[in-house]
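First the structure, then my questions, so here it is.
Right, chain A next:
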Amino acid sequence: MSWGSWDNFLAMGGYAFYVWGSYLAALGLVIAEIALLALRKRSVLGRLRAGRPGNR
Partner candidate 1 sequence: MMAALRCVIHRDLLLAVRRSSDVLTVLLFFVIVASLFPLGVGPDPALLRAIAPGVIWVAALLASMLALNRMFASDHADGTLEQMLLGATPLGMTVAAKVLAHWLVSGLPLVLISPVLALQFDFPQESLWTLTLSLALGTPALSLIGAIGAALTLGLRGAGALLSLLVLPLYAPVLIIGAGAAEAAVSGLGGQAQLLLLGALLVFAGAFAPWAAAVALRISSE
Partner candidate 2 sequence: MRVNWFKYSSPQTFFPLAGKLAFWFGALAFLACAAGLYIGFFRAPTDAQQGEAYRIIFIHVPAAWMSMFLYIVMAFWAGLGLAFNTRLSGMMASALAPTGALFTFLALWTGSLWGKPTWGTWWVWDARLTSELILLFLYFGFMALQAAIDDPRRADKAGAVLALVGVVNIPIIYFSVKWWNTLHQGASVSLTRAPTMAATMLAGMIVMALGFWFYSIALALMRARCIMLERERASEWAVEYARGSA
């Protein structure tokens, strides 16, 4: 599958909004999930170090 040019690839035959909308949403959700998990870990480690009771 050769796209010919970078512009053709980005345009996705006119469906750029739908195709890239899907892929960017997937990437965004994955990044958000990893980031939220990292924040959660940081918060629990902080609480453990301080010896404070935390949630559950």
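A quick word on the picks: all candidates are chains of the complex that A comes from, given by their letters.
As a working rule, a contact is a pair of C-beta atoms (placed from the backbone, for glycine too) under 8 Å apart; a residue touches a chain by one contact, two chains touch by 3 or more; residues count from 1.
Worth saying up front: this structure is predicted, and the values here are computed from it rather than measured.
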* To do: Name the candidate, out of 1 or 2, that touches chain A somewhere in the complex.
  => 2
* **candidate 2 contact footprint on chain A (complex, rising order)** => 1-3, 9, 12-15, 18-19, 21-23, 25-26, 29-30, 33-34, 37, 40-41, 44-45, 47-49, 51, 53-56
